[in-house]
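Down below is the structure, laid out as structure tokens.
Only a single protein chain was left out; the remaining protein chains are all shown in position.
Entry: chain A
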Amino acid sequence: MGELTATNLFESQTILADHKDLIHDVAYDFYGERMATCSSDQYVKVWDSDGNGGWRLTASWKAHHGSVWKVTWAHPEFGQVIATCSFDRTAAIWEEVGDTAASGSEKGLRTWLKRSNLVDSRTSVTDVKFGPKHLGLLLVTCSADGIIRIYEAPDVMNLAQWTLQHEIPTKVSISCLSWNPSLSRVVHPPMLAVGSDEPNTTNAAASVQGDKTTACNGKVFIYEYSESSRRWTRTDCLSSVQEPVNDIAFAPNLGRSFHLLAVATKDVRIIKIEPIAESAASGNNGATVRFKCEVVAAFEEHYSCVWRVCWNLTGTLLASSGDDCAVRLWKMQYLNQWKCVAVFKNEPVPGDSPPQSRPHTTYIRMATMANPTHMPFH
């Protein structure tokens, strides 16, 4: 796709979000034409692209009684639907009503109705994601007490009804999750990756040893749905990730034979998960190992905690954001080497400056690209 050739530069634009507190999540819809933001100020805002590069606020409403952690769009086949999750221990499903077909000036009047409120969690709901479209209208939530809940809307026309299909206790605090978006039903059963932000309470070497007796000290778990047993089971635990995980994202899998999982922890990690053929696995050691996991890249360029990772559409470009307030773009180069291809630095206002100095300058620095011709054109 060559988005990142040496000649083109990303152009930046500040959107006055006017959230009263930190924005915790930004989500584009399926087409990239709408954007939802959610914030600790308990508001969710929806922005529409005007087609000329501008973004217009079309809806803003108080969605929860606590910080809204995540917002996510459903596939447009199910309508204009978003789900939010919050510190107030609920997840909510919102649907846009009003004349979505109207154009021009009438377009401004949109309202989002709360179709359902999922109140099963006893603690803060830390993440919410819609399942891949071919599985129907599925929603998964995870909470700080470590319970993954999978809901299904049996009738996609009735968003008020969600049945709790599965409840998977994990015993550790779960901070983030990601569906495997693979479109292949046959080869890849429904798969979820969850990341834990449980602090490593292992204080000294002694207790590390104590923990080693337990199954796995990793922070990323893979769950798979088994059609035969109709259950979600933990099929893997990535032992390579030992630090608390802040975000996790499967790359869109458009026909790869393996999955790519990005993990935001103390660094940015890209993990290649290669399903092992059933026959080979069972031949080796009784089909206990389902995947071959390999850390293909680990970047510490953020020099601090990494908060978010996000893939582009084809899974060729990874964006990460860390406490250094920079966004870094990673791309696979020749010889399957992942390299940083761009850095967007958002210069923070010095700490003690008065809050009214909001309009500030932003600088964008493109990272040095060693040789532009080395960009693979995919």
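Definition applied: a residue touches a chain if its C-beta (ideal position, glycine included) is under 8 Å from a C-beta of that chain, and two chains touch if they have at least 3 such contacts; residues count from 1.
By our rule, contacts and distances are computed from a predicted model.
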Subject >> Among "GATOR2 complex protein WDR24", "Two-component response regulator ORR3 isoform X1", "Large ribosomal subunit protein mL46" or "Pleckstrin homology domain-containing family J member 1", UniProt-listed name of the chain not shown >> reply: "GATOR2 complex protein WDR24"
**OP:** Determine which one of A:V97, A:A160 or A:L254 touches the chain that has been left out.
**Re:** A:L254
Subject >> Among A:T123, A:N158 or A:Q337, residue touching the chain not depicted >> reply: A:T123
Subject >> Hidden-chain contact residue, picked from the options A:S60, A:Q165, A:N217 or A:N312 >> reply: A:N312
**OP:** Among A:D197, A:D236 or A:D267, choose the residue that contacts the chain missing from this document, as touch is defined above.
**Re:** A:D197
Original post:
Please identify, in ascending order, the residues of chain A that touch the omitted chain?
Top reply: 1-3, 5, 8-17, 19-28, 30-33, 35, 37, 39-42, 53, 55, 65-67, 69, 77, 87-89, 123, 144-146, 173, 175, 182-184, 186-187, 197-204, 244, 246-247, 251, 253-258, 304-305, 307-317, 319-323, 325, 327, 329, 332, 344, 346, 348-353, 355, 358, 360, 362, 364, 376-378
